[in-house]
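Supplied in structure tokens, the structure appears directly below.
One chain of protein is taken out of this complex; the other chains stay put.
On to chain A.
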């Protein structure tokens, strides 16, 4: 509202100011809107010197302009640009630049037809003209404004302009206009022509912009066909855009060279096929003195290598030839040791995407000692290898092994890496971690496509685990995991890998666990080593428990044969003696068991080695940690086996059958036409129970089943509330029933919020159904209010609110209304005209009958529906030791939880702490506390601060996670995109936002003990 007022005031203001202005009769402005343009004009007229004018323009630029007044503004700007005689001061002797009249913009002529003999002068101050030019560009970007009407003016202005800077700015404007109007080839042709004309300018900025124009607007569609038709000849033999741009590869100004390369890349991006001739030129630019040029050249070479990977290029100074992609790979590898780190990053990144490169080139990138240019002596590859093996260069690892031996054909060895030699060795050792990360990523990409390369780069990646920067370490661990399908770790490599388990960073350790899950190892010693290190890790960082167990689960199931010989040792069984039974609660023992049981799954001989208590522990763990311990076929454990087969036996077929069952249940429910039908309640009851059980059995369908069950429960509640015969009784007699009905209505409301916000994958149809239930609940509430309370005012208020709700429902789900045939809303909307005019009592009556008559709305299931769940891993709630702290101070409680299917957890997930005295705190975790280990999965690792006054003895607090929602933030209600902030308020007032929270994790109890402060 405030904005509205402001706007009006502003409009009035501008009108008021305009009156004195209209006193000059010669001047008439045809303004479509007396808004900003008018204000600008007046400002500009008032300006007595260029500084003032510049100030006004700067101010003006800060505010947006509506599309319809853009043209007016442009005209005013151009007027000012040419200093059209409308204000007195222009006749000062300083304004000497007379402008050729024929070149005055057409827009101006229109407004100036009255006084033909006006003198046109150009604004003398460069900065003002510059600003005007930039404003023109800015204005043409306005949405809804088509800038084609100002093209002519802009081009005309261009031809009058003397200042290079303004010229560059005008070209920029043209570029904007050109990109705004991609559909007009004629305009493009004109703009390109303009660009050609100014390419020879002496100022680098102008050349830059021209090249940019050519890059963005140059003809993509091959001009060959057109030229044959004679269209191109009109331009005096329009040369190929590419050859013109490539002429500027040799420009004296590095910025122009960069712009030329960029323009060429732009052409490529727009789909023009770059000629292969460019390759040589681009390669030459790789050695340019300026880093931007080199960086762009790297990109250019890369583009060409992707376009012509198989063409053959000659090697200078020899008569051999190689594939272009290999040549480019070698050249870009060279750039990894460039002087500028920006170029190095660029080069390292680029290398990763050159997958077509020949394998022997690829392998060179990891070879530092291979100094010679392999290309030229490919035939003598073997000889070369021997030569290096004989050690021409010392490695620096042994003293005096660099004492010169007899010279072994030194001519064949080039020190400088003219090929791809050692590019990655360099990249991985680079000073800047950005380069190292880029190199690691490139290694990953290349290794994924080439198993042999993956094998070779393993050592280097493992080395990167000791990098000094954590980010790099983490990245290399991730990379190793990604390529781990190709590789088998040797013992020494595993040793290095495992050393990282002691890292103090949790992210690194967990990444490493993840890596170990996917790793193949070669020997049983490796398994033992890994287990030992993992147990050490577990000992040092007990919070890693779950992660370590999971890791061992995969390790076991991957290497059953390697685990087998270790079993007696691991379980410390002895052929003759009984060993003491280990402690079942020891996480380390559980870890060992997890490893063994998972290995035993595919190794049937293993259970024979188990001792009695192992079987007992198996049964216990199978029950308590069923996600870690697989079902085993154990001899003499038939009942276990039988039970397990239910779980493990059915494959995908069972999902389908469950789906079918779900659908059938729903269909069955849909047969209930009337809520009052006999047996309907029982059916609903039964179906709800079925569905809940189904959700437990079939985890894939848990979300859908839960969703349906909740929905049906809502319906059931509604049904019960309505079906009571007591409705016909007098009010005082059915007080108790009223209470249950009120409670039911309240519960239904709550459930609908859960339905709406707890499940992901809902379509608007389901949302409509949910809202429909909510509406029913509200109607019920209204009816109950009418019956119990006598206050008419209150009733009127709630009636109005209800009608509003109905309206907003109609507005929101307009498209869904056809699906809601015969439902409560449908009937309600029919009666709407009557409803809005009738009295509250009447309304209540209508509602009551409609509610009871309306049928059950059938629920249709969406494709994928998941329930948001959260599990608090830490604290476990098992500890008997209270957290002691001094009252009045705070204690930090570590919370570790996994969230599934939560969208945007950073904003919605909160932690609630409930104290025994009923106090509750809601804590909003930092966005950085959320990690995303997998799709639809989040991990919350945070700390909450607890504090309380002193207690006499320890007591438990409850910690749980909440999902916050706000009905205004649903995707359906929020408008697509809000433009200017003013427009927000003009929208119809949204449905009053309902905010709330849904607890979606089990509460965990934590023992705490605030002690009184000691004095």
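In this text, a contact is a pair of C-beta atoms (placed from the backbone, for glycine too) under 8 Å apart; a residue touches a chain by one contact, two chains touch by 3 or more; residues count from 1.
Going forward, contacts and distances are computed from a predicted model.
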There's a gap in the complex where one chain should be. From "Integrator complex subunit 11", "tRNA-splicing endonuclease subunit Sen2", "Acyl-CoA dehydrogenase" or "Two-component response regulator", what does UniProt name that chain?
"Integrator complex subunit 11"
For a quick check of understanding: of A:289, A:612, A:682 or A:863, which residue touches the chain that isn't displayed?
A:289
Contacting the left-out chain in the complete assembly, out of A:463, A:700 or A:900:
A:463
Where the complex has a chain not shown, which of A:269, A:502, A:623 or A:696 is the residue touching it?
A:502
What does the interface between chain A and the hidden chain look like in terms of residue numbers?
200, 202, 250, 252, 289, 337, 339, 368-369, 371, 393-400, 402, 404, 410-411, 413-417, 422, 425, 428-433, 460, 463-464, 466-469, 496, 499, 502-504
